[in-house]
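Okay, structure first, notes after.
The complex is shown incomplete by one protein chain, all other protein chains being positioned as in the whole.
Chain lettering (A and B) follows the sequence in which the chains are written, and residue indices restart at 1 in each chain.
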Amino acid sequence: MKRKVFALLLSCALLFGVTACSDDAGGSSGGSGGSAGRIVVMAGSTSVQPFAEVLAAEHERGGGSLVDVHGGGSGQGIASIRNGNADIGMSSRALRGDELELSFVTIARDGLALIVHPSNPIAGLSIEDIRAIYKREITDWGELGGTPGNIHVVTREEGSGTRGAFEEMVMRETQRSTVKHDVPVPPCEDCELCNTCSNSENERTIVFEREVSTITDHPIHARTIVLNTNGAIRQFVAGNPNAIGYISLGTVVICGLSPVKQLGVGGVSPFFRAVSERGIELFDESCSGSECCPAYEFNPAYSLSRPFVFIVGEEPTPEALAFIGYVLSDTGQNLLESHGLIKRSERDARGDSFVWEGV
Amino acid sequence: MNARTSEKVAKGIIWGVAVAIIGALISIMGFILIRGLPAINLEFLTQASYDMGRGGGIFPSIVGTIAITLLAVSVALPFGIGTAFYLAEYTKGGIIPRIIRFGAESLAGIPSIVYGLFGFIFFVDILNLGWSILAGGLTVAIMMLPMIIRTSEEAILAVPKIYREASFSLGATKWQTIRCAVTPSAVRGIANGIILSIGRCIAETAAVMLTAGSALRMADSVFSSTRTMAVHFYLLATEGTAMDNAYGTAAILIILIFLINVVANSAVNRFVAKKNKGAK
Partner (left out) sequence: MAKFKEKLSGRIFFTLALTSITALAIITLFIFREGVPMLGSVLGSTWAPSRGEFGIIPMVAGTVSVTLGAALIGVPIGICCAIFMAELAPERMRNMFRPAIQLLAGIPSVVYGFWGMMFVVPFIRNYLGGPGLSIVAGSVVLSLMMLPTIISISEVSVLALPRTYKEGALALGMTHWQTIRSVQLPAAKSGIVAAVILGMGRAVGETMAVIMVLGNAVAFPTSVLDPVRTLTTNIGIEMGYATGEHRQALFATGIVLFVIIMALNITAQNLTRKKIKK
């Protein structure tokens, strides 16, 4: 009896071994994608992930190679390119520091929404208020004019691109001030190449004003709750009247799920007020379910937006480049726009670190 | 309060607690099954998933789970049973078996996240297997090893000495004795250990997610990444957008564990009965 079981297991193991050896093995692009070439492995931002999946499905339908999309956060996306674990890394924030040495393209822009529970009466907050909340300088909704209660603050994990974008746009404080210098003015006989000179004894110094910005990166307070994905934050805020969090704009309105309410930031709401077929205004908390799905338009004046970035390694596979080509093409860009993203602009293209040449 | 009353009170509390625990078990299983069973239908079990797991079925996850489990068991079995036989039959004490036993016990104590850490660095990164069934299976194999060793050794030691002595007195060598006299009697117990390890393997999430990845697509070789049912459930549950599928996956997991426990129990019962028969 034991022999038979052993033989069965052994043959199964051999079967696997045979399948393995017959394929193109090794590394991150293990497994063949059939006739269309090797599978493209993508990893990174959970904000970009749903859009990458949509693009992948369309690309596949059009005869392109298969694409596997993993999550893990923008940090993991960047790390997996450095480690060679993935073909394309996804980031939902602009790259910075030594990440700029990698090859990347911006594929679209996405908004960042601040969300609260639908029962929260507050309609909008200034950036300073949001910053104060995340620094735990304001801890009660009552201080902001809402119903009194502890504010339960939620953030993404440190490696998240959404968090990085939030930290850049909200937690970073840029203070402009003018600094006055006293600049000495030499007498004209000593002055051959100088711009300003004066022979009058009263004008020995002039006051020179200069604009200086001081940038302070305020850290998010340590006692903030940390959740791993857009969906998790959304789920938490939808169930907790005291919560506040930030998610990708595309995740705010998902039909069929408990609604969340997005705040205006600095007086500007990300959406135009929209009306569904039933004539219900957006974010009516008594309405949930797919019949409440409203049509909405993005407000281009909304200030919190961040780039979605695709990163590749030193020697990207032709399948990966073909996929990126699809994403950057008109078809791909229109697809992204129809799903709620902002198309990539000239300015974004100028920021890319490599020029994608058509295939 | 006299002794009789305190006896009644104490027994009442103890009964109450025991019943409450059964209640908790029923509530946990009920909470999953009530929403999960309706989500399970033939399509759910046989179709691939799409839209980040929100739509479709979990067939690729079922295949992935089976693949990793099969791989893990076939790797862990020879080493585990071999170790058990070595400890039970070839040693009488002394430092070497103590070291080996210490090794096995220590492996049992390592938390699964540390296995995930190790598997990620060693199998995925250094051996360059990538996120794959192979990396996941090998990591889980090491995790299963202590349990297989422990249960197999128990099963082997439970074989009455008489069997061995009779075999020796007939002129058999040690190896022949092990093969013909000891193994057949110990098989049930060993199988029991394997079944329990399979149960643990199916439930494992942290180590598997870090080594086998979370690809939704059906794996086509041992080098493909795959998403086991436990990982799929975790990702769906935290994302919050496809709760019905999440409950359904959890329901399948629970039913599987239940079946495994039932099989293991009946195996044990037959094993115990056989042991008693042998002792007579």
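By definition in this document, contacts are C-beta pairs under 8 Å (C-beta built on N, C-alpha and C of every residue); 3 or more make two chains touch, one makes a residue touch a chain.
Remember, predicted model here, so these are calculated numbers, not experimental data.
S.K.: Kindly state which of the options A:C188, A:I206, A:I225 or A:V268 is in contact with the chain not pictured.
M.R.: Result: among the candidates, A:I225 touches the missing chain.
S.K.: Can you say which of B:I99, B:I162 or B:C180 touches the chain missing from this structure?
M.R.: Candidates B:I99, B:I162 or B:C180; residue touching the omitted chain: B:I99.
S.K.: Going by the touch rule given at the top, which residues of subunit A touch the chain that is not shown?
M.R.: Counting over the whole complex, subunit A touches the hidden chain at residues 72-79, 82-83, 150, 152, 157-159, 219, 221-228, 236, 239-240, 242-243.
S.K.: Considering the whole complex, not just the chains shown, which residues of subunit B touch the missing one?
M.R.: Residues 3-4, 6-7, 10-11, 13-15, 17-18, 20-22, 24-25, 28-29, 31-32, 78-79, 81-83, 85-87, 89-90, 99-100, 103-118, 120-122, 142, 145-146, 149, 173-176, 178, 199, 202-206, 210, 230, 233-234, 237-238, 246, 250, 253-254, 257-258, 260-261, 265 of subunit B touch the chain that is not shown.
Keep this in mind: only the chains that are shown with their structure count from here on.
S.K.: Could you tell me the distance, in whole angstrom, between the mean C-alpha positions of subunit A and subunit B?
M.R.: Taking the average C-alpha coordinate of subunit A and of subunit B, the gap between them is 39 Å.
S.K.: Which residues, counting only subunit B, touch subunit A once they are in their complex?
M.R.: Residue positions touching the partner: 50-52, 67, 70-71, 73-75, 77, 124-125, 128-134, 183-184, 187, 190-191, 213-217, 219-225, 235, 238-241.
S.K.: Contact residues on subunit A for subunit B in the complex?
M.R.: Checking each residue of subunit A against subunit B gives 1-2, 5-6, 9-10, 12-13, 16-17, 19-20, 22-23, 25-28, 30-32, 39, 41, 49-50, 53, 57, 66, 68-71, 83, 85, 227-229, 231-232, 234-235, 254, 257.
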